[in-house]
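The complex appears here without one of its protein chains, the remainder shown in place.
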Amino acid sequence: MSDQPIIVSASPHVHSDRTSRKLMFDVVLALMPALLVSLYVFGYSAVITTVAAVVSCLVFEYLIQRYILKTPVTIGDGSALITGLLLAFNLPAGLPVWMVIAGSLVAIGIAKLSFGGLGFNVFNPALVGRVFLLVSFPVQMTRWPTAVENNTRLVDAVTGATPLGMIKEGVQFGETMSQISTRLPSHTDMLLGLTAGSLGEMSALALILGGIYLIARKVISWHIPVTVLATIALMTGLFWWADPEQFANPLLHVLSGGAILGAFYMATDLVTSPVTRKGMVVFAIGVGVITVVIRLFGSYPEGISFAILIMNAFVPLINRYFKPKRFGARIKAKMV
Amino acid sequence: MGSIPSHTDVFVHSGVVSRVEGHSVTVTLDQNVHCESCRAKGACGVSDGAAKQIQIDDPTKTYTRDQPVRVVLKKGLGHKAVAWAYVFPFLLMTGTLILGSALFEEWLAGVLSLAVLVPYFTGVYALKGYFRKTFKASLQSL
Amino acid sequence: MKPKRRASTLANMVLVLLAITLAAGVTLGFVNQWTLEPKAAAQRARKLEALSSVLPEFNNQPVDQVVRLAVGRDSIEYYPAYMDDTFVGAAVTGYSEKGYSGNVRIMVGFEPDGTILNIAVLEQKETPGLGTKMKGESFIRQFRGQNPSGFDLRVEKDGGEVDALAGATISSRAFCEAALMAYEAYVDQQNAQPDK
Amino acid sequence: MTDSILNSIILLGALGVIAALVLYVVSKKFHVYEDPLIAEVEELLPAANCAGCGFPGCRAFAEKLVATEDISELFCPVGGNEVMKLVSETLGKAVAEKDPTVAVIRCQGSCEVRPKTSEYQGPKSCAISDLIYSGETDCQYGCLGDGDCVAACSFDAMYMDEATGLPVVITDKCTSCGMCVDACPRNIIEMRPKKKRDLKIFVGCLNEEKGGLAKKACSVACIGCSKCLDVCPKDAIVIENNLAYIDPAYCTLCRKCVPVCPTGSIIETNFPPRKEKVAEPTKAESDA
Amino acid sequence: MLKTFPKGGIHPPENKITSGRPIRRLPAPKVVYVPIAQHIGIPAEIIVDRKDKVTVGQVIARSGGFVSSNIHSPVAGTVTKLDMVVDTRGYKKQCIVIRTDPKDPANEDLPEEMLKTEIAMAPEEIRQRISDFGIVGLGGATFPSHVKLSVKEDQIDCLVVNGVECEPYLTADHRLMLEKSQQILVGIRILMRALGVTRAIIGIENNKCDAIDLFRKEVAGNDGIQIAALQVKYPQGGEKQLIRALLGREVPKNGLPMDVGVVVHNVGTVYAVYQAVQHNRPLTERVVTVTGKSLQDPSNFWVRIGTPISDLLEAVGGVPENTRKIVSGGPMMGKALKSTDVPVTKGTSGILVIPEGEASRGEPRNCIRCGECVNVCPMGLEPHLLMNLTEKGMYEKAAQEDILTCIECGSCSYVCPSHRPLLDYIRFGKSISRQLATKTAQQ
Amino acid sequence: MEYWTILIGAVFVNNIVLSQFLGICPFLGVSGKVSTSLGMSGAVLFVMTIATTVTYLLHEYVLVPAGLDYLRTITFILVIAALVQMVEIVLKKVSPPLYQALGVFLPLITTNCAVLGVAILALGLENASLLKAVFFAVSSSAGFALALVVFASIREYLELADLPEGMKGVPINLLVAGLLSLAFLGFAGLV
Partner (left out) sequence: MAQALKQNFLKGIIKENPVFVMLLGMCPTLGVTSSAFNGLGMGVATLFVLLMSNIVVSLIRSQIPAKVRIPAFIVIIASFVTVVEMVLEAYIPFLYEQLGIFIPLIVVNCLILGRAEAFAAKNTLLDSAVDALGMGVGFVIALTALGATREILGNGSLFDLRFVSEDASTFILFILPPGAFIALAYLAYLFNRFTQKSA
């Protein structure tokens, strides 16, 4: 026998080789294609924003855990890294660095560690950070650098409107969809990511690629992303069918804005989404409906961040009412 | 193994026996059971009826005055009680108001919608037997 | 130690409560009487303050010479100002229902030729930090000394010359609409009473 | 003008009268009787709500005190005799005086004297590891060292000694509420009378195995050799299942048993240091 | 599609390295330590004394009640002591120590008996025999088998024989089925007669194709005995899951198999029944798999009850240097041992030796609410919630969340990516909840 | 449409708890149990409706004609306090078992500032009418209920979290309310 004392523990004595760290790094991997597209599209400013967000998230997690909460430091588990990445993905490239840092502080300090750290937060940290910045700095947060032409410049890229922004503004001016659509980028551009928008929401294609990887690796299940996108498509489709001059077509709604980023990477955050499949579907329908309501009738052109946060609040309620079916809960078993 | 007597499908409220008449026990409820998380519980409440009293019949055991007890109520009954006490009269009131507004002047409609509560509660009074049977709470001594 | 308390008999209860409510009634009645004047004065003072901030020096009582004009769903006010009986300008209110949240009401001071002297915001419920910046010097500054006859009182986005507040185009648009309303009313008023 | 004042008086006066009438009716129908004594007694209690008295909280205990005739069985360990005396005065009922007690840890199995023979991996909780197995050492009676007792103490009267891996009671802070006694799955903690200057003598071991086995598992284990029993002048010691127990009711703190224990299993607290070797009997007696 | 239960379950690496190893016999050990509490229920009462001579199969401790069982001497020899011996948890428990008499021929292995297919006994006699001959469930729970047979007429319509052996590593049942298939079939008929049923199903996981084929061949469609191949999925062998998989019936919450007209017996139990009824042999030995990737010679053994586990490990070439954990039972449900001085009991199905690298548990981290534990729980529970509730002392709430229906399969702890010790807490929560429940029941 | 605006406004956009700050004490104070908060919501619904009806009538048909606007606060609070008591008395008289069930189930309904606040706000609605005032009260209580139930469920959930020392209790409750309110900003502009 080994000279070290024998180990005693309760069963089971074997364990699957999945760990939460591996899960997290799978997500990071899945985000890479989209990040590469963004680096190509926005150039240096994307690098700066991403690095600022990631580094500051990690640093804040370290500082707060070490010096304020005095709990073990967990920056190695990869969750703060994801929060940083996703926060950056939700910001316009080239946002002033101090704002990025403030957003990270809010995400990590307020939304995550105030609740006790990984696993206890009710709201999606990256989104809390993002929405905090959006509400506080609406001007800077809606200054979108246009794609590609400016990717080698360091500062002050020319800014353009996002497709959803153009629609919202157009509708406010009383324009019809056919007038607006002349200004809109093509669907292919949106698929590839050659439009204005947040750093990471650019390329639907790259995001879907990563999403499929996550589903294949069983990091996330298909229920949330598919339901969210289907709900968005269905609802916007209904409105579009009723009045195509007033409302944009469903394909545009699915491809534009943060719909895909949100559906695959943010609504699926394990911590802040329901546990059971049924619950996930309910949650995802909620996200989809609120997103569409905000996009079509609210004052923000894009609503998925808010929608996810609002539904985050409903998760405890959903978990409460959509429990797995207990074995043997059926009153009388049927005789065969 | 058998089924476990589930002690969790109920509401429990502690109180003190304040009067005993035969099998009818009057219990004064401690007010703060549901406010346990409220820091201001000591200072809370505007109405003077801070200590609620309820009457319970329990022929099985005897109780003495000032005995601390727990009142136990089946969980589903709480919502049912809320429906009878608040939600139904509310629906009646708003219904009357909407109808009344269409037919009469505003003030009359308003007064009517308040007045309709009188027959409602009279009706509830008439259903005494039903309520007695439905809302049975029981006592546990501590 | 404990003071003896009045027993809770019906008579006692009614009497004491009656006494207290009566006392309250008297007090409040009197305080109301007493503050009626100051309340009115305060309102007047606020108006005067707004007036003097947007008008050149005057020595008449514009508040007493106010002209009410019905415009749209609401009415606006026209306050002429005189210095020793010479017309030195007028303050005209304007409003817009297109604010981000609720109405925007402003008071525009015009020189006799219609040049804007100054603008004061009377009422707005815009979002703090966004729409509320319409009260700020840097926004108002661009209107001073402009004559709307040669200055397109619309935000740049709509083809006008007003530099909108960043992130608050809606508020800026409402502000401009109110200013334009005031200007048009002023012009109408001048046309109706050409002597002034 | 004065109309307004008059109106306000009339309106408010009417409201006042109505309110008074309503309240009068209410007071007739809603008479609430609560014994004011309950509140008074509750004031006296320490408000620790520790349940050491056997009731859910101080309020419940107060209700019980007021309700029961004979309260000599009831005792608030936190408040101790002082509070009970006040309660007795308030209620005019007799209370029993109890010796103040304090928690003691009846295990000395530090890492040094009780070698680890296995390594436990699982939740740091005595209750859970007790459920899983007999502990990291070969003693199935001793302290598991995961600190459930420390966690249970709501008065910060306990801490885990890093060096020994055993819990320590801070006697001055201990209110003798007994929560730790309940928390320990191995029943290691005992409430012993505090006596004067907190002098205590007790056997710091619970191992019921035969001497050799016990000694093998832990070098300071009680081996049930009866030497202490033989020297005890007051017959305060009983030996059962290879284990000695000193009954505080009879022990006069003479300390005779302490030096004779071959394993050093008997613990004495707060005594002045012993003179070299055998202490003079007179000295020992004066200590008592 | 192979049958299986619908919700939950996992598929850990099977590692059935001993499935090709025929069952060997170990010579009778020099000393046996026979604990008196080897079954669920009341411990047996010792009826021998020091220095008594006993022989193989002699009752040495008598059943202490209805839910209890006789214990028979596994060897011929002399009772040396009534002493204590450590159980799998490391606590000392009463046992009878018997020194084997090396000269007594009874201690030599008996010759293989001829297969005896005729069943002479009436149902009542069978039940009595099973009770007298100390037969308890060998599937793990060691529940006295006669209790399960004491059913009302027509209450049961199907006997399920559990040949699933879903635990990784273990092959005792598998080997038994291969080597004693005919005896098992006779045993099944005995039990069918005792229960008065005409239908029996043997459930076997599809990773034991040889056993399935063998049974299929031998049954040849008569007797109402069916063979069902099952998908390989842990914990298929749990009786509730097995019944669901085979018959589509769901044992009600807090209910028993008999509530849905089923009795489940392990194949080992069935074989023991055969031995008792047909050959008058009480339960004194069983098959134990001694296994582990680091062992020189992992094997299956016929082992006499009371044999120290250290002897077994000796027989496979000793414990390797790098061993850090020794488990009695399989890796999913077995108990880690503190020492090898523990005797084999009726419930010991295997000994698993785990080397250095695989012995340590991962550091637990915060739950990330991934829901994996919920997905794999075959009982439809929410293990992460149950653990949290227990951790925070909210036992009533845990009881409300059906903590007591957990079958302790450990699937949740197995999958948790955060290495949460879910089952550790759930077990603790169950014990407290049970205490609370009995307390309220008393009120 | 006007009614639709009132409803969406009171429930989502200007939720009376999350953005108007009325009834915060019960919101933060009442225990975090979902079933209790559902019951509370029902009670508040009734109390707010009846209180608004009475105060609206009192204001429009007594105070204003008599020129006693300035007695609004004092009369309203008296009337509301009396009403709450009356409801209790009536319930107790009419059906003791019902009253008893409520007593066990619900915390005492106290007059909180939400009732007074809604009664006063209802007077200031555009083109106010009794119907509209009552509808506003109903919408407000729906908003109150929504916030209360969601909040209660989150608090039940947070009982299981390892909150940092010092965040427990008041701070975390406020923080959750804040983040909830932040999320609800997304509804801005719906009306």
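Labels for the chains are A, B, C, D, E and F, by order of writing; each one numbers its residues from 1.
Here, a residue touches a chain if its C-beta (ideal position, glycine included) is under 8 Å from a C-beta of that chain, and two chains touch if they have at least 3 such contacts.
The shown structure was predicted, so the numbers you read here are calculated from the model rather than taken from an experiment.
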item	value
Of F:6, F:28, F:63 or F:191, the residue in touch with the unshown chain	F:28
Touch criterion as defined above, residue of C:17, C:155 or C:182 at the omitted chain	C:17
Chain not shown, touching residues in chain F	18-25, 28-29, 70-74, 76-78, 81-82, 111-113, 116-117, 120-121, 165-167, 169-175, 177-179, 181-182, 185
Chain C residues touching the omitted chain (full complex)	2-9, 12-13, 16-17, 20-21, 24, 27-28, 31-32, 35, 37-39, 41-43, 46, 127-130, 133, 136-138
Absent-chain interface as seen on chain A, which is shown	99, 102, 110, 114, 132, 135-140
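Here is the rule we use: only the chains that are shown with their structure count from here on.
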item	value
Shared interface partners, meaning chains that touch chain A and chain E	D, F
Between the pairs D-F and E-F, the one where more C-beta pairs touch	D-F
Chain A-chain D separation of Cα centroids, rounded to whole Å	53
Distance between the centres, which are taken as Cα means, of chain E and chain D, whole angstrom	43
Sites on chain A at which at least two other chains make contact	4, 6-10, 116-117, 120, 299
Chain C, residues touching no fewer than two other chains	24, 28, 32
Touch list for chain D against partner chain A, complex	116-122, 132-133, 136
Parts of chain F lying in touch with chain C, wherever the complex brings them together	70-71, 74
Residue ranges of chain A in contact with chain E within the complex	1-2, 4, 6-16, 18-20, 22-23, 74, 77, 79, 116-120, 270-271, 273-276, 323-336
